[in-house]
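Rather than the whole complex, this shows some of its chains in their spots.
Chain IDs A and B follow the sequence of writing; residue 1 opens each chain.
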Amino acid sequence: MLAGNSIGKEFTVTSFGESHGKVVGVVVDGCPAGLPLSEEDIQVELDRRIPAQPKIVSGRVEKDIAKILSGVFNGYTTGAPIVIMVENKETRSSDYEAIKDLPRPSHSDYPARIKYGGFNDYRGGGRFSGRVTVALIMAGAIAKKLLSRFDVDVLAYTRAIGKVQMEGQLSFEEIRKNRYKAATRCPDLACAERMEQAIVDIRKEGDSLGGVVECVALNMPVGVGEPLFDSLDADLAKALFGVPAVKAVEFGLGFSLAELKGSESNDPYILQSGRVATSTDNAGGILGGLSNGMPIMVRVAIKPTPSIAKEQKTVNLSTMEEAILSVKGRHDPCVVPKAVPAIEAAVAITLADHMIRSGVIPRVLKEQ
Amino acid sequence: MLAGNSIGKEFTVTSFGESHGKVVGVVVDGCPAGLPLSEEDIQVELDRRIPAQPKIVSGRVEKDIAKILSGVFNGYTTGAPIVIMVENKETRSSDYEAIKDLPRPSHSDYPARIKYGGFNDYRGGGRFSGRVTVALIMAGAIAKKLLSRFDVDVLAYTRAIGKVQMEGQLSFEEIRKNRYKAATRCPDLACAERMEQAIVDIRKEGDSLGGVVECVALNMPVGVGEPLFDSLDADLAKALFGVPAVKAVEFGLGFSLAELKGSESNDPYILQSGRVATSTDNAGGILGGLSNGMPIMVRVAIKPTPSIAKEQKTVNLSTMEEAILSVKGRHDPCVVPKAVPAIEAAVAITLADHMIRSGVIPRVLKEQ
């Protein structure tokens, strides 16, 4: 396949649109019929992308209004493809014309230009912009609503911004309640404040920060995933790397497992209220590519925003001479907070897809 | 799709076989016509799975002989599906009957039993056994041969076993030359010896170790990858999680990027012999899901072998009572060395697939 803008084999999400084009949108094909769905449901999730406090995000006002164009009738999904779009409003394309030939370091500008023979829409990163996560979040809103019918809950939150890390582990209840309260999307509200300060500080430096986002999925049934290759962790990882700026993915204890002994890392089986459970969750809820009934726990690293005001070396692709670049325009000094709902969406979409594949979610939902 | 035993959209690998069944094998569909290919080419890679020194692997003698059954004519690939198989010889299935109802902690036993209603072949882990990497390695042998026609070289090696870590960075030339010399597949031969000792020690404890495998791919052309969702890192990660025991994947500096500033993590563009390059490779050769022409650098965490002789808690799934299990049978105290060629194969298969998708590799190769 030439292009790869679809993900999911049963709950199939096709993303379209560019940062500075007319729209950003998504087609969801394969959503079961009979799910109550309104534009409100989508809008709630979409609004989580932009924190109320503008001081840690870019100056761009991106109030996005989600419109459902097909696939919903009388308030329920019909089984037909669902299309949801937002219009792109304020886009100052002229910001980008000036640096067309000067690829921004650690952005997709250079390889994209080579790949598409210069025909790609380079304005604001085009298809590679973080703005396309709008599509992911809209599809994720459907996935989350679908999952909630089957008691599965997906909760992403900020674990670290730069060197400010959340210590310890909050209860799932606290995470659910608090994760979107602070602009930095850290459910430990004291830590959230320190993260915010770190972002404010780095902005003044003309520099940027990255961070770590963690996501848990609760109440997953046992045996979801399609090994060997479409195992649950494999497909989650694939979806997560579809979120711009993600550079690493780990499940459970992740890289730390490499340093443990088997007797330390194994999760012993126990009986809990008559059901099989494990006393620890070092595996992050996935064994052999299948959910094991414990909370799924995944962590991703987000790299620092590559657009920085500081001067950087680059190469002028027209003249083929080395050059100096200072990225102008309004850029988020840290995209981690915006990434949180996108991570949540990527996980929810993958879980919904696999719960349909496993036959747990049927093709037509019963009316409630 | 119910099952997920195929990977790759152009160079499509379908795995089949079970640990204690008749065969383990693979279908490769989509390999260009005109590639010289012999059983020798496959055997060389397959032999890398079993180190000559038996002291760090399980007692099982698994000398696997690869046979090509279709898709090759007069010494060249024909464009038709290539099937390669090995027969399973020595398998003591009785080892497993005893513990049929006692799922081994951190193995797939429990979720697999639930998923397949108890019909799955549980002997030796069945489809979930590390033995299925034989199929991956055989397909990888074709991918590597194909890539080498386009100067792309894929080199995996052990970076850490338990707490023994390789320090510093060897040259690519040293890695290429030495990575399969030591039984532990660490190209730093002094470090390799310490790793071997660590495995010997842990075996005596009746325990196990995990580790870290690193893989570099050299000479990748610019612009390979199909964003948004089939981006190069996403598909590499997916393939890598298809290798049993992988729990984490990171590119370039990976999780370390989360703690850096943009000015530290960005890779500045420079001119090198008249070509665009970057002076650092913190991104691991991938930007926006596209190769940028720098070495691709990926690192995976392998968890400790879950089969250990030490006693562990489990639950008897027939009686639904808690129980104690001590895994008998011959098991590798550390699967990292066996994982190295599998990681190399997973990366090679994904790169071959994407180089065909990008149009860099044509459908029919020219005779050389």
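Keep this in mind: contacts are C-beta pairs under 8 Å (C-beta built on N, C-alpha and C of every residue); 3 or more make two chains touch, one makes a residue touch a chain.
Nothing here was measured: the structure is a model prediction, and the numbers come from that model.
Undergrad: Which total copy number does the whole complex reach if 2 copies are given here?
TA: 4
Criterion: only the chains that are shown with their structure count from here on.
Undergrad: Under the definition above, what is the set of chain A residues touching chain B in their complex?
TA: Where chain A meets chain B, its residues are 1-7, 9-10, 15, 103, 105-108, 110-112, 114-116, 125, 127-128, 132, 160, 162-163, 202, 205, 207-212, 222-231, 233-235, 237-242, 244, 247-255, 257-271, 274, 276, 278-279, 282-284, 287-293, 301-308, 310, 312-315, 317, 320-322, 357-358.
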